[in-house]
Each structure stands twice: as C-alpha cells, then as structure tokens.
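First the structure, then my questions, so here it is.
Complex shown without one protein chain; remaining protein chains in place.
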Amino acid sequence: MKLFYLIIFFLIFLISGCMVVQPWERERLADPNMIFDENPIEKGIKEHYINIREGSEGGNGSQGGGCGCG
Amino acid sequence: MFKFFVNIIISIIIPLSVFSQDIGKDAPDFTGYSASGDTIKLSDYKGKVLVLDFWASWCKPCKEEFPFLIELYNQYSKKDFSVLTINLDDESSKIIKFLSHISEEIPFKIVFDKESKLPALYNVDAMPSSFIIDKKGVIRYLNVGFKSDDKSKITAEIEKYLNN
Partner (left out) sequence: MVHKEAVAAVGKKLLFLLLISMPAISYSQEELNNEIQVNFNSYFDNYHLTVFYPSINISKTLDANTSLNASYLVDAISSASMKMTFKVDGITSATPNKQGGADNTPDELRHQVGFGITRNISATSISVNGMYSIEHDYSSKTFASNLSIPFAKKNTIVQLGFTRNWDKVFPQNRFWTKDRNTTVLNLGLTQILSKSIITQLDFSFTNMDGYMLDGYQVVRIITGPLLQILEPVEPDKRIRRAAGIRTNFGISKSSTIQIGYRYYWDTWDINSHTIEGTYKTHLSDNLNLTLELRQYFQTKAYFFKPEYLVPETFMGVDSKLNSGYTTDFSIGINLKGDKSFNFPLLNSDKVTFMASLGVYHRHTDSPDWVIRLQDLYAILINFGFKFSI
C-alpha cells in the first residue's frame, strides 16, 4: 500500500514537470467555462437533488483550474 | 521506507518551490515593438525609476491594475519615473479592445510581445508581474498579482528609489 502511495506521488510530480503551460499561455484556460465548478453554489444545489434520489455520492471534484494569475 | 518516501518528496519540492526572482540583479535589456511597429528599448529608460509590467487582456487582475499604472505615471512622471508595459496577447486587436474600455488616455508605451519571448528573461511566474527597476537599471522589487493592498506597497517602493 505504501508503494501505491509512492507511485501516486511520483506520478503527480512527474506530470507537474512534464506539462508546464506558462501563465501567459493560459488565455483559453482562464475562460470561466474552462474552470471546474465555476459556480459552486449551483453545483451544491444540483448534488442536493441527486443525493435524495440516488444511492451514490462523492467523487465529484472541486473548484479548480483557471489562469496563471497572481 | 517511510523516511525514504518523505526524503524523495522533500528533494523534489525544494527545487520546485525556491526559484530566483532576480531581485538585486541588472534588469535584462531588450528591444521590443509596439503594436504599430515602433521600436522600444529598455535602455531608453535608464536614469529613471521604471515600473515594468507584464500583462494580458484576458487576465482579470491585470485589468484591475491598469488604471493604477496610469495613475502612477501621472503622479510621478515629472520626477524621473516611467512605466513600460509588456503585453502578452497573441493578437494586437485584443489590446485595442482592452484599451477601448479604459476611459483615460494611455500615457506610457506598450510593447506587444506576440511571441512571448520577454517573460523568460525576467522569470515571470504569474500575471501581472510588476518589476520596479531603479535609476541604475537594477531590479529592486517584484509585485506578483494585484490585490487591494498592493497599491500602497508599490507606491512606497517607487518613492524609496525616487529619493535615492
């Protein structure tokens, strides 16, 4: 199991090193449509309705993405 | 095994986290061009305190910072001070569209770095990045991003090097 976590961490840093899009190249990524859960309140409302009707929850991600702005 | 795992992480994180901002070093000279093709050289600003700002039209903090740069120029331009901005959009039409929303006249020059060659000279890591360069051409301060309390910090640094 420790080897599994080690592999996951290595993958994170390997991916971080391989794919570096510079901050000034992120025009497309800065578009609000490219941001995950740009409106988290709307997402919470939708999950509320789904969770009262279905037997699963979780694994839906969180707000993230966007421009390389400071 | 656990210690080995943590040592590996630390040895990777340290190089990622500690990077040079070139404070105290000479500002790399460059020659750029405005959207209309005029030549702009950094060396033209020697002898003045300069705010060198990297920005793009789609960057929200950059939009908030731009009126402040105009304000700085109007306040200090009579005292050996200037502003030079480097735009990193891929099309000049985006600069025109951005500036059409600014009510004031733009008193400083804008370099249109379409191929984004200049950020690498200054190790730009985020936008906007505002470098304060003193009269001798040395980088003295870097402000990354633009938040409410940055105005006073930048103003204080400019006044410090204007009085030197």
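Per-chain numbering from 1; labels A and B assigned in written order.
We adopt the following convention: a contact is a pair of C-beta atoms (placed from the backbone, for glycine too) under 8 Å apart; a residue touches a chain by one contact, two chains touch by 3 or more.
A quick note: this is a predicted structure, and the numbers were derived from the prediction, not measured.
Chemist: The chain left out here touches which displayed chains?
Modeler: By the stated touch criterion, the chain not on view contacts A, B.
Chemist: Using the document's contact rule, name the residues of subunit A that touch the chain not shown here.
Modeler: 12-13, 15-17, 19-23, 25-29, 31-34, 36, 39, 41-42, 45-46, 48-50, 52-62, 64-66, 68-70
Chemist: Considering the entire assembly, which residues of subunit B contact the chain that has been omitted?
Modeler: Its contact residues with the unshown chain are 2-3, 6-7, 10, 13-14, 16-19, 60-61, 125-126, 142, 144-145, 147-150.
By definition in this document, only the chains that are shown with their structure count from here on.
Chemist: Centroid from C-alpha atoms only, then distance subunit A to subunit B, rounded to Å. What do you get?
Modeler: Those two chain centres are 29 Å apart.
Chemist: Using the touch definition up top, name the residues of subunit B that touch subunit A in the complex.
Modeler: The contact residues of subunit B facing subunit A are 1-2, 5, 8-9, 12, 16, 54, 56, 58-62, 88-90, 116, 119, 124-129, 144-146.
Chemist: What part of subunit A is in contact with subunit B in the complex they form?
Modeler: 2, 5-6, 9-10, 13, 16, 22-25, 27, 30, 67-70
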